[in-house]
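Missing here is one protein chain; the remaining ones are kept as they sit in the complex.
Letters A and B mark the chains as written, and numbering starts fresh at 1 in each.
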Amino acid sequence: MNEFETTAPDSGLRRSQLYRTQQQGGAEFASLNGATVVKQFAADDAQQLKSLAMVDLSMLPRSGFKGRQAPEWLTRQGVEIPAEPNRATRQQDGSLVASLSVQEHLILSDLQITAGKPQQLENDWQMDADTACYALPRSDSHAWLLLTGEHLRDMLAKVCGIDFAAEEFANHQVAQTSVARLNSILIRDDVQLADGSTVLAFHLLCDVSSVEFMWDCLQDAMDEFGGKPAGLAALLA
Amino acid sequence: MKILNCPLNGPRNISEFIYGGELHEMPDPNRCDSREWVEHVYFHENAAGIVREWWCHSATSYWFLAERNTITDEIIRTFPASEVFNQRVEFTAVEGE
Partner (left out) sequence: MPVYNDNRLANGGLLVDRSKTVNFSFDGREFKGFAGDTIASALAANGQWLISRSFKYHRPRGALTMAGQDANTLVQLPSDPNVLADRETIRDGLNVSGQNFSGSLEKDSSRHLGMFSKFMPVGFYYKAFYKPAGAWEKWAPVIRKAAGLGVVDDTFEPEYYDKQYSFYDLVVVGAGPAGMTAAIQAAEQGAKVLLVDENPILGGSLAYSRLDAEGTQAEALRQAMIADIESHANIDVKLEAICNGYFGDNWLPVIQGKRLYKVRAKEAIMCVGSLEQQAVFHNNDLPGVMMSSAIQRLIKLYGVKPGQKAVVVTGNDEGYATALDMLDAGIEVVAVAELRDAAPESELMQAVSQRGVRILSNHAVYAANASSDKKHLSAVEIRQQISKGQCADSGETFACDLLCMAVGYTPTYQLICQAGGQLSYNDDTAMFTLSKLPKAFQIAGSVNANWSVNAVCGDARRAAAIAVNRLAETVERVSAMAEPAPVADDSANSPNYSWPIFPHPKGKEFVDFDEDLQIKDIVNATRDGYEHVQLVKRYSTCGMGPSQGRHSALATARIVANATGKSVAQTGVTTARPPFAPERLGHLAGRSFYPARYTNMHHRHLEAGAQMLQAGAWFRPAYYGPTNQRDNCIAAEVNNVRNNVGLVDVSTLGGIEVRGPDAGEFLNRVYTFGFAKQPLGRARYALMTNEAGVVIDDGVSCRFHDQLFYVTATTGGVDRVYQNMLKWNAQWCLDVDIANVTSAWCGVNIAGPKAREVLSKLCEDIDLSSEAFPYMGVREGHVAGVQARVIRVGFVGELGYEVHVPQHAGEALWDALMAAGEAHGIKPFGIEAQRVLRLEKGHIIIGQDTDAMSTPEEVQMGWAVSNKKPFFVGQRIIRELNKEPQYRSLVGFVVDDPKAPQPEESHLVIDGDKMTGRVTSCNYSPTLGKPVGMAYVPPGKTEPGSDIVIKVDGAPVAAKVVALPFYDPDTARQNL
């Protein structure tokens, strides 16, 4: 588990596209894993995660690979590939691998950032004329939000035209769809909170250039249910 | 709003898709006559009945094919483009040109 450092680096190099939005929202920043992240929005962040919250995970490691031989290459690296597209599989090290098509896979860090896989795969990969497997710059192309809470389905129903009812959309199912008219990847991955309870959760990845718009849309959709942004600390506690 | 069944993503609102036009078999551009090529580029069958069309799921940029009845607007089936296109296409110039 990575530890927060209390001073945020001044450089804009390793901070989220949402940095200024979060600053205006009263976020308390800290340094984590070499990046500036929101440690806390409010004292009741933990409670917020239970009812309805969004957490910016954009500074957590992730990577992606695509190509005719991507599944073979990933398997050789010890990745357990989901059985079919639009499913995700939790890896032994805690990372989550989502299959976006037979030839395209997304690797997300665990919330504690203990899994080495996302970064290690990116480091190990290089253009190889004999292997049709190509890295995708997922850390830079996409922003990553985690949405949690018991009111999550009601909130999503205001921005996305997919039925996320429990019977229709199982844990680790993936939807590549339109959220607030933005192409997005949604991955259901229920999370265990500090108090031991499990709460409904979705990873939402969208084009990084639109994440400020997405954040506003989600905040607006959450209002009705008392939803708010939360910091990483409550999630990692 | 109609539902279109994407071979990759399953049934979705048709607003998630982009229509890509009728499926045409491309004549050999280096060997067909001008008339044939012009018809390929500019003419559309616009048939009343069952047609094959290109559709693209925009969130995934995934192209596939659909069979649709243009009279009833019923989508009969959708399938990956690889059902029709599964061989590398080569173009060769005509000798001497």
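The rule is short, and it goes like this: contacts are C-beta pairs under 8 Å (C-beta built on N, C-alpha and C of every residue); 3 or more make two chains touch, one makes a residue touch a chain.
Worth saying up front: this structure is predicted, and the values here are computed from it rather than measured.
Which chains here would be touched by the one that got left out?
A, B
Touching the absent chain in the whole complex: find that residue among A:41, A:134 or A:202.
Within the whole complex, the residue contacting the unshown chain is A:134.
Take the complete complex as the reference. Which residues in chain B touch the chain that isn't displayed?
Contact residues on chain B toward the absent chain are 1-3, 13-14, 18, 20, 26, 29-30, 34, 37, 41-42, 54, 56, 61, 63, 73, 81-82, 85-89, 91-93.
Could I get the residues of chain A that touch the absent chain, sorted low to high?
11-15, 17, 20, 66-68, 127, 129, 132, 134, 136-137, 139-142, 157-163, 165, 167-168, 180-182, 207-210, 212-213, 217, 220
Note that only the chains that are shown with their structure count from here on.
Can you tell me which positions in chain B touch chain A when the two form their complex?
Those residues of chain B that touch chain A are 8-10, 12-13, 15-16, 57-60, 62.
Contact residues on chain A for chain B in the complex?
Interface residues on the chain A side: 85-86, 100-101, 161-162, 175-178, 183-184.
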